[in-house]
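Here's a slice of the assembly, chains where they normally sit.
Letters A and B mark the chains as written, and numbering starts fresh at 1 in each.
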């Protein structure tokens, strides 16, 4: 029960103390995702990986039985993170059950984790709950976790929230990492990122730039 | 059956040959409308009346049993059209059954009619079908007709379409009347109209004007 007299601590994402996990974003499992349109979801998982890149976060990739039906990771993600550990689990559903994966996460030395995976109710949720038990602060990028139905995703997200996981959009993850447009990375790095992965904002900025560069008022147009 | 080899004639709305009807947009009947959110629908019926004003179209207002549960027209509409005929029907559901209304429509001498009303399946549809039988070309502004459910509105619109009625948005009605931003009325008259009644476009134009007037590029921002 929300108790407004309780002290609340707002733990913000700290770009210096956070790692990013790419969990089972495999091209086979991708087919199971029905709570996002296909092209939108492809965009979202690439955006998730790109957050790691634009903020230079320690990033860990993992897959489940990738020579089986689940398939490999999209090559774009691997190319974006050529030096990231890629832990290929041969059987463990929950990545935390895999020693190599645990070691890789612990080796980052970070206490905050940004996570996204397929499917939300299994690969994302199980790992997120294990991370919470380990004491990590967990930020689940909801845009980049997919499930067999919106309803199943909602239940899984509620389950994670009940365990103290922060469930938020990729836009919010990026904004909290940046904090100020004047920082580095700031508008110089993030506007190209938004242009590529958040079309609504990207095209808003393009329209603004065109207006500044060579716009003209129509008759009857006012602020 | 669509037969692409048939000759198709695209009859556009001619601002010199069209009248606009405001049918039973009464504050009591307004309560029945469940296929639009309330504030949106109020905006839409005012926009409908305002189309008549901005294009100086002959406009006819009508109400059904307005001292009863249906109530009066919103005062904004009456104030917008102080000289328009207001036909108060005492019993006829279909406005075309009322001689004064028929006379008022015929007196405009127009052969195209723009129509909207509450509720879509009764007041709008019955009148639209009668007008079609009379030989009028009918444009139903779907934004400003409301029904008890979206499903009932869909069926009513399909029924009108089957009778040759053009079912279209208020934005399309205004755009077809204007045709060219350089006309009169054109951008000078329509941009204020859109600013008032089509917020998405209005605020787009405000943002553009601000960018032209005093915008500045952010670091990293490009067209």
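Here is the rule we use: a residue touches a chain if its C-beta (ideal position, glycine included) is under 8 Å from a C-beta of that chain, and two chains touch if they have at least 3 such contacts.
Every value quoted in this text rests on a predicted model; they were computed, and no experiment measured them.
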Subunit number of the complete homomer, 2 shown here: 8
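The criterion applied here is as follows: only the chains that are shown with their structure count from here on.
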Interchain centroid distance [CA atoms averaged], chain A/chain B, Å: 45
Chain B-touching residues of chain A, taken from the complex the two chains share: 181, 186-192, 195, 205-213, 215-223
